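Removed from the display is one protein chain of the complex; every other protein chain stays in position.
Take a look at chain A:
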Amino acid sequence: MQRFLMGQPLMRKFLGRVADVLTEYLGGLSEDLVKDNFVTIYQLLDEMMDNGFPLTTEPSVLKEMILPANLVSRVLSVVTGSSATLSSTLPSATSSSVPWRASGIKHSKNEIYFDLVEEMDATINKDGFLARCEVYGEVLATSRLSGMPDVSVSFTNPSILNDVSFHPCVRSQSWDSNQKLSFVPPDGSFKLMSYRVKSLKNTPIYVRPQFSSDGGVVTVTVMVGIRANVGKPVDNITLQLMLPPSVASSDLTANHGSVLPNHSTRVTTWSIGRIPKDKAPCLNGKLQLESGLERLREYPTFLVGFKVMGVALSGLRSDRVDINRVEYSAIKGFRAVTRAGNYEIRS
């Protein structure tokens, strides 16, 4: 519309936001869902941009203007015979100083939950040397609080955070002065902050691949095990390896879990699950090289997946959550989960 006047990052980000909002409204994003809710989508898009420039993009405000179609409203529309999906008044948030939150929100049960979702990125060289290891985390909050609460969250060890970025509701000065998150939360789910913790030393699991070539056949052995006890069981362990182009065929078996080769993408996935107590999982097998090749030249990189419930591997701990400026006391909760992000082992 505005002839590329908006920079490239802005356009990308805005499209992403549109997709997010639609997903939230429709509970997914697929052709059928779009068709089924085309009127809502038209109304949403009309509200989200004007003349090609973003207008209202805050999901909670949008929800006040255009009511999400849910079962209740549909049944209601059947009963009353009117199908108003549009609110007839302008959300007060559009003119207040906290445009992300409407005034006069009421919940029968006041609660706020925080989810620490962390992803561990690590690169381990072929000699077992940890080239890098860091955690990227997000604090996802779900707030159902009445009134205009002022929430503050503090961590026991905020100094470990290497980079942070905040939801617009977070007051920057408060973080600068005492490393506390202080904010008036939007209603519903939102991404409160994202952060990164660098230069970590401990990885939860190890992978030891070995290759030996002889006369066009490569013998592969891969051992997987727990390296350091993180306090909670490590779940959903998977191992992916992409076969180098010079490999003609592969025959890999494991003593635990299942091995699934995919011939079109050349990716072999070994699903281990949880590491058994009695034995060390091991992948064995042979790779047949293309004719004319004696030895393996390019070595594959293993991608590891895992999940640890209840533990933030970065070591970030919440200290306390305070809710001010309201009369009631609310339920507060913290959860943590760590997944493998880009956890790769070179061979």
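Worth a mention:
What we mean here is this: a contact is a pair of C-beta atoms (placed from the backbone, for glycine too) under 8 Å apart; a residue touches a chain by one contact, two chains touch by 3 or more; residues count from 1.
Just so it is clear, contacts and distances are computed from a predicted model.
The chain absent from the displayed complex carries the UniProt protein name "AP-3 complex subunit beta", chosen from "AP-3 complex subunit beta", "Integrator complex subunit 11", "Sorting and assembly machinery component 50 homolog isoform X1" or "ATP synthase subunit a".
Contact with the chain not shown here comes from a single listed residue; of A:57, A:142, A:189 or A:269, that residue is A:57. Shown as candidates are A:29, A:90, A:260 or A:331; the residue that touches the absent chain is A:90. Residue A:125 is the one among A:125, A:157 or A:210 that touches the chain missing from this view. Although one chain is not shown, part of chain A still touches it, namely residues 2-10, 12-14, 16, 27, 32-33, 35-40, 42-43, 46, 50-51, 53-55, 57, 65, 69-71, 74-75, 77-78, 81-86, 88-90, 94-95, 97, 99, 121, 123, 125-126, 131-132, 136, 162-168, 172-173, 175, 191, 194, 196, 242, 244-246, 293-295, 297-301, 303, 342, 344, 346.
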